[in-house]
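Have a look at this one.
With one protein chain withheld, the remaining protein chains of the complex are depicted in position.
Take a look at chain A:
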Amino acid sequence: MATQLPTRTTNGNGQNSNDSQDGENSFAVKAGLARMLKGGVIMDVVNAEQARIAEEAGAVAVMALERVPADIRAQGGVARMSDPSMIKEIMEAVTIPVMAKARIGHFVECQILEALGVDYIDESEVLTPADATHHVSKSPFRCPFVCGCRNLGEALRRISEGAAMIRTKGEAGTGDVIEAVRHMRTVNSEIAKAKGMSEEELRVYAKEIGCDYGLLKETAGLGRLPVVNFAAGGVATPADAALMMQLGCDGVFVGSGIFKSGNPEKRARAIVQAVTHFRDPKVLMEISQGLGEAMVGINCGDMGEGERLAKRGW
């Protein structure tokens, strides 16, 4: 049940679409790029060669990082922003947008990524958080931000801070889609709940889930998040990607799922096709054939609470 994202949407700060918003830092320009990525797949890549494979497969953007989440999990230690020279190499290798991750609350990493000229910054729970209390104030940046969420309150807090795009957190590096589904369904059901509320009830609900009342009211009116919302964290197959699309996502991030699989080129192409033709089971059946081995994966149910990345951020 993908719901329409009207061209007039705001981020609750009165930073509205195009009314007299000329310039570089308008919310319409930041959220606009996310709209251009809709119906597409954004792939994690660790070098220029992988970035080229992703581009040839039809990725709409790549996420440049030193280690994919599955390796961050396996190797442990502190995960930080990638070396700018490595991100630069990827930026030079492809013509599609390049995104990069900064640690939660690490606004200097964000300043560095903006100076580097990346197209989107992901303030990401996949990296080790730098601030135990605060997320980055994202509105002053010219570079747009995407942030993860597990529920409606978290999504709206990030949008209030200036995020121009949202994704589910899911559970990165597992290849298990259950958490992404849980987060998407939670956001959907909380929006449905808000939709049926009176103004008084909405004020109480905003307090309860810890978000801005105006933004909640707008969301309830729209019946969806006021920015583009992608699925992320555990997508490993074309069927997973189409599942998330049918649940109402606007597009899909695939992290470890591609380059930790047996045949990355073929799998990447299949996931791209799946996101375009997500409602066509016949196409999905055809492209799901002979993809080789999927990433091995970790069952989220067997995971200790301390190992969960989605718990980072608030």
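Just so it is clear, a contact is a pair of C-beta atoms (placed from the backbone, for glycine too) under 8 Å apart; a residue touches a chain by one contact, two chains touch by 3 or more; residues count from 1.
Everything below uses one rule, namely that contacts and distances are computed from a predicted model.
Novice: Leaving aside the chains on screen, match the unshown one to its UniProt name from "Ribonuclease P/MRP subunit p14", "glutaminase", "Trm112p-domain-containing protein" or "Exoribonuclease phosphorolytic domain-containing protein".
Specialist: So the chain that does not appear here would be "glutaminase", according to UniProt.
Novice: Can you say which of A:E56, A:D83, A:E201 or A:E265 touches the chain missing from this structure?
Specialist: Here the residue in touch with the unshown chain is A:E56.
Novice: Of A:P144, A:G175, A:P264 or A:G313, which sits in contact with the chain we cannot see?
Specialist: In the full complex, the listed residue that touches the missing chain is A:P144.
Novice: Take the complete complex as the reference. Which residues in chain A touch the chain that isn't displayed?
Specialist: Against the missing chain, chain A presents residues 4-8, 17-18, 20-24, 26, 28-29, 32-33, 35-40, 52, 55-61, 91-97, 114, 117-120, 142-144, 269, 272-273, 275-277, 280.
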